[in-house]
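Of the protein chains in this complex, one is absent; all others appear in place.
Naming follows writing order (A and B), and every chain is counted from residue 1.
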Amino acid sequence: MIRAKKVLTAVALTTALGLAAACAGPSPEAPGTAAELRMTVWTSNEAQLKLLTSIGDAYRADHPEVSKITFESLPFADYNTTLTTQIAGGNAPDLAWMGDLSKDLIASDALVGLTDKLKATDGWQYDDLLGSVTAEFSRDGTLYAYPFSNSPFALYVNTDLLAKAGQKVNPATLTWDQVAAAGAAVHAKTGKAGFVIRDFDYKSWNTLATVWTGWGAAAWSADGKTCTFASPEMEQAFTFLHDAAFKTKAMPGPGTTADFFAGDAAFTIAQVSRASLLTGSFKFGLYALPTGPAGKYAVLGQAGVGVLASSKHQDQAKDFLVYLTNPVNAEKLAQFFPPPRKSLLTGAKLAANNKVLNATQLQTAVVDQLPNAVTLPNHTSPAEIAQKGKTALDAMWRADADIPAVLRSVCTAIEPILAK
Amino acid sequence: MTTTTQPPEQVVVPAAAKARRASGPSFWTTRRRDVLTGYLFILPQLAGVAVFVLLPVGMAIWYSLNDWNVFTGKQTFVGGENYAALADDPQLPKVLLATVIFSGGVVVVNITLGLLIAVLLNRRFRGVTLFRTLFFSPVVVSVVAWTLVWGFLLQDNGGINGLLGAVGIDGPNWLQHGDTAMVSVVITQVIRSVGVNMVLFLAALQGVPEELYEAARIDGASSRSVFARITLPLISPTLLLTVIVTVVGALQSFAQIAVLTGGGPELSTTVLVYYVFQQAFEFNDIGYGSTLALMLLSFVMLLTLLQWQLRRKWVFYED
Partner (left out) sequence: MRTDARTSSAVAVPRRVRRALLVIALAVLAVPFVVPTIWMVAASVKPLAEIFDAPPSLWTDSPTLSAYAEAFTFQPFARQYVNSVYIAVVVTAITLLVSSLAGYAFARIRFPGANALFLVVLTGLLVPSEVTIVPLFQLFKRAGLINTHWPLILVTSLAAPCVLATFIMRQFFIALPLELEEAARLDGLGRPAIWMRICLPLAKPALSAVAILTFLASWNLYLEPTVYLTSPEMFTLPQALTRFTDAYGGQMWNTQLAAATMTVLPMLIVFVLAQRHFVEGLAHSGLK
């Protein structure tokens, strides 16, 4: 349902698409006037906006050539379509946060390369960046967006609910099979849900990468050209999920809502940042993802900030980005977003500003995970791949599904888009 | 409905006007003045349609001949490529099938239910006003709010199945199977909008002269044959209007599909208008989206034309 609403509002925004070309006459700035910068973000959190504004103010104090820096907060659900609309309509921001839109933006040369400038800036310490988190926003060795948020997926446990069902888990050695067994027991005993892959909802299948990576599977090859959905590893992973949904009932079936943070489920897989949704109404644990047949693994969701090529103040925008992400400011941002800098990644440093999670939790669930983490599947044309894949995968969510055949049909559906 | 009736022939020029014309012969005869007034009266409406309907349709035709890159704003003329793509689109046949089932379903259920409720309410008893209000009330609820609520109620552990369970029926997982998902979108759409047709039918039923019923009763006709031979023919102009408006409305239902099913499962509820939206606004393919939209437009036009041509066969006119 959430996606559906997203779609509804999206109509709007992208409609703008059409808009673009003809009417997008750039209004020339009078020479000599100070630049006004605009950066789109999807947070509407006051503390986060306040921090951004204060960094902007500090920058302007030293840079009279920039007269104003606006942080424009767009609704999360419509972020991609709104941003696309603005770009298409000739009204692009100078800087922008980006999630899965990054590949499309990089591929169409809509972003400005950052590496040279960052490396050339004294004290910025480019080598401090973790390799595993920059890959997503790079092309041919050039970084196009600074990965300011790198939030690994973690296992949240409702220990109250487990205790109620007489279940106990050992997080250190926890496997997916144990999670499924405990989840099934909770469901049988209490009627509440076992484990929930947050935001999956039998629609957003890319979130299932938090599971299938544990089986050693991947959606497509590293170069993004070949579909690997039909691999034996993927088949085993989906067999596990299918059993959980239809045989053991460890995972709520399609069409059933269960919100872990409202106390409706024993386990959930969600990003560490979602810990802010915990209300304290039950006791919880936060651990690294369970072990799969392929061993230990980690998955993360990322957000980057980049400079749009269409910006009329590219140089000033780039310069501000360098300032916004320098070691000092990166540390400030780290109180909200898991940072990409090795120097900042310790449990103790992260815990200093975190009200919900302690140093141990952050060390095991964030710091230890990042170096080897893979990102959620991402590709150019994300919306089209998501829709075609979803349509094919719908056949999976029936009790009598032919799992290998469905997975092959996913490849048939998305291969033409991968090849584009 | 008497749309075919021509405006009355110019009436015999009244004496007063004749006198006026005789007294001062000028270019502005009553007739000329009338013609000018006619054009002036329709001008705002005509201009509105020209600027806000016809011009955009022309622009959409131009878009369909082009390819757009939304990120760079580049527009490339591709000729009939988007139209050729229609034939190669593996999803399109399923989409068209879903469109036919959905629109057909909505029209049949809507007209039948609307007529049934109108007939039941077309009598005097205490509470009739209340019922009329109840049946009409969903019309004033916004589509988004209405569909969101139904989305909850139709979940596997939602209100509908809770209700069915209370009477011992194990309800299906409504939105997760193609057939029941289609039933769900049709029914929620009909319940939200049938109130308008109900009122139109009520109005038409109340316009049937009482004497005709009396006469039929004296002839000993059964109530079924009274309905078939008297009521239906007399309200057929309303039927034609409601069918046309309902078909056009069904072909344009977007919000219901988007909120309830997102076109799934497996394209089973992806109707053409939703598909247009996906191509143009989600996949950023304005050219192909416009091509599909124009196809939708030609369907609507064709269907309407067909019904208009067929109306002589079944629509009864008093005059």
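Assume a residue touches a chain if its C-beta (ideal position, glycine included) is under 8 Å from a C-beta of that chain, and two chains touch if they have at least 3 such contacts.
Just so it is clear, the model here is predicted, and its values are computed rather than measured.
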item	value
Touch criterion as defined above, residue of A:A120, A:A188, A:A262 or A:V328 at the omitted chain	A:A262
Hidden-chain contact residue, picked from the options B:F102, B:W150 or B:F283	B:W150
Absent-chain interface as seen on chain B, which is shown	1-3, 5, 7-11, 14-17, 20, 33-35, 37-39, 41-42, 44-57, 59-60, 63, 117, 119-125, 127, 129, 131-146, 148-150, 152-153, 157-159, 162, 165, 187, 191, 196, 199-200, 202-204, 206-207, 210, 213-214, 217, 220, 223, 226-227, 231, 235, 237-238, 241, 245, 248, 251-252, 254-255, 273, 276-277, 280, 286, 289-290, 293-294, 296-297, 300-301, 304
Hidden partner chain, residues of chain A it touches	1-2, 5-6, 8-9, 11-13, 15-19, 22-23, 42-45, 75-77, 82, 89, 257, 259, 262-264, 273-274, 277, 281
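To be clear about the criterion, only the chains that are shown with their structure count from here on.
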item	value
Separation of chain A from chain B, taking each centre as the mean of its C-alpha atoms, in whole Å	42
Residues of chain B defined as touching chain A within the complex	63, 68-75, 91, 144, 148, 151, 155-157, 173-177, 254-255, 258-267, 277-278, 280-284, 286
Chain A residues touching chain B - in the complex, by the definition given at the top	1, 3-5, 7-8, 10-11, 13-15, 17-18, 20-21, 24, 81, 84, 87-88, 90, 104-105, 108-110, 202-203, 253-257, 381, 383-384, 387, 390-392, 394-395, 397-398
